[in-house]
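Every protein chain but one is kept in place in this view of the complex.
And then subunit A:
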Amino acid sequence: MAEVDVDPITTLIPGIDSSQRHLGFVWGPGDLLAYETQYKPTGAQHAAQSCPFVHVVRKDEDIYSPILRKLFNESHHIFVGLQNMKDDVPSKNKKHQYVTHVSKNYRSVIRACMEELQRVAASDIIPRWFECMFIRQVSILLAVELIWNLCEVLFIEAAPAGSLLLHLLDWVRLHKADVDEKAQEVLQSECPAEHQAYWDVTVCYILQGRIDEARQILLKQASQQPAARVTFKLMDSLLMKMPIYNPGGTQTLTEFDVKWRRWHQECDRCLQDNSFASHPHLELICKILVGDEDTLLEQREHLSTWYHFLVTRLLYCHPTVKPTELHYYAQASMDMFLDGRSAPEPLDSILLAAFEFDIHQVIKDCSIALNNWWFVAHLTDLLDHCKLLQSHNLHFGSNLREFLLLEYASGLFTHHSLWQLAVDYFDHCPEFGRVYLELQIERVPLDTERKALKVLRICEQRQMAEQVRSICKIMAKKALRNNRLGSALSWSIRAKDAAFATLISERFLQDYCTHGTFSDLDLIDNLGSAMLLSDRLTFLGKYREFHKLYAEKQFAEAARLLLSLMTAKIAPRSFWMTLLTDALPLLEQKQVIFSADQTYELMHCLEELTTGKVAPETELSMQEDNIEATKIELLRLALARNLALAIVKEGTLEA
């Protein structure tokens, strides 16, 4: 495989003198920032430029075109369908049919996209330069479809001698459709036979091998020229007798070949005995029928491309051409047709490589010449499914497919919504797909909770534990910064981040202490087993449960829970005073709620809390301490009273 060396493209950054300064840069997810700088540590400070610019340099990918987005979306469906093929299609023959069908689907998506582009380009609502872009895209798509179709004929359909030519004829007809427009124009005119484009159309029909249509249009001329009736009749019979290979028929290729040679000789004879000498147009047609090269080359205008010339030449000289012989005719036709008038363009060499059955060259040249990876990635994948890449080059068949798919998908990932399509492409790259996805997906900006959930779902489905954790953590951090405690808590629970959950629970409790109410009740009430993530979170959940019980007037239950929070050391010591204060109203109730034993335990807690206290130092804390002391006194009183009541009550019941 010869290396086609291509010079790197230079992109100019405005306002920077590269001979004087350095160009600094930094990679972004989808673009590159460039700025003027000076890396050399020069002693004397150079005349500083007082307004440096930072330039956003972007790959000019077509993914930003709204119409091409449809192409990406539609082809994504086809791609995914193709990847799932193995399971559905058992027999080899059916598989082949299916792959051909997929190839046609891809092409019809390209066609639809092209039509849409043309339609939009033709409407006047869009600015001129936009129209230019559309026309450029149409021309690229047109080429893409042309190459794809040829690859389909040669590689996927893999038509044998005989039917090969029929497929090539279809290919040329499809891509040289202007004949039909012209024919329409001629046939709809008042007198078609006298229309100036009449003979052009007729010759074009013959060049494309559309014999029936040619005969019909010739009939119109024949009826106008009764004098030349015999000549026209002769031509008509020649055309009628022209053998066309029928791949489904009983006739063998050899039989066809014999028949065709006989016909060819007959045409030749007509030419030799000057049967059409009186009629230059018919003589020209006859010369085409015998495949006279000079005559064909004179029709350059009508053929317009070397590959049309090739196919016409094959039709009238070598209708039973074998796939292996194609490259010889292709090269010769190209040389003859271009004849040094113009150098072959990228498209020409790509088609030539296809005729040479050099798949790798086709893919390689296409990836150089086209400015997106869409085409090469999808075509290579399709060819890989036909097992064509392996047979051609055992070493790197599947790698090439993956390489191209990764490039294409990475490109999609820079787009704010198309990145979701890229996920499926990465999924079908066995070697590096997952790592690429991991690297790319964590860079998707988590602008909203909805987007974060979307990204999260993708990661969860693929068991990307680290990415899941990271996303949740980022979201938790973000929510906390914005003081949305509930959201922060639920994200840190998802991240299973105990430290962070503790921190947020702490904030909730602080808020409760200052405001006396809880926010985000829904969340705290429904913690369930998530509560066990951190001690503080467990306490938060349980403490909230206590409040619920209290509100529901289930005082005994509430009292038991409150006590257990302290005795089981679930509550942090700093919070015990609040809990004991919460016990106050329960102690003051008319009915006895805390039993004698429970009251003892409460008293124990209170003593434990107060014994370790150090003497206050400042005046302010002394004042605070006074309040504290009063609280403790109140509590002691209430506890003592409750104990008395409880003992009396318990004693009475026993009696």
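Side notes on the structure shown:
Heads up, the rule we're going with is that a residue touches a chain if its C-beta (ideal position, glycine included) is under 8 Å from a C-beta of that chain, and two chains touch if they have at least 3 such contacts; residues count from 1.
Methods note: contacts and distances are computed from a predicted model.
Missing chain, UniProt name from the options "Probable cytosolic iron-sulfur protein assembly protein CIAO1 homolog", "SEH1-like (S. cerevisiae)", "Aspartoacylase" or "Glyoxylate reductase/hydroxypyruvate reductase": "SEH1-like (S. cerevisiae)". The chain not shown here is touched by just one of A:R69, A:R136 or A:H415, and that residue is A:R136. For the options A:L347, A:L509 or A:A571, the residue in contact with the chain missing from this view is A:L347. Remark: the omitted chain is touched by one listed residue; of A:L32, A:L453, A:A498 or A:L584 this is A:L32.
Among A:L68, A:L82, A:L146 or A:L383, the one in contact with the hidden chain is A:L146. The chain not displayed touches subunit A at residues 4, 6-40, 45-46, 48-60, 127-133, 135-136, 138-140, 142-143, 146, 175-178, 305, 345-347, 360, 363-364, 367-371, 373, 376, 396, 399-400, 402-404, 406-407, 410, 432, 434-436, 439-440, 442-447, 466, 470, 473-474, 477-478, 481-483, 503.
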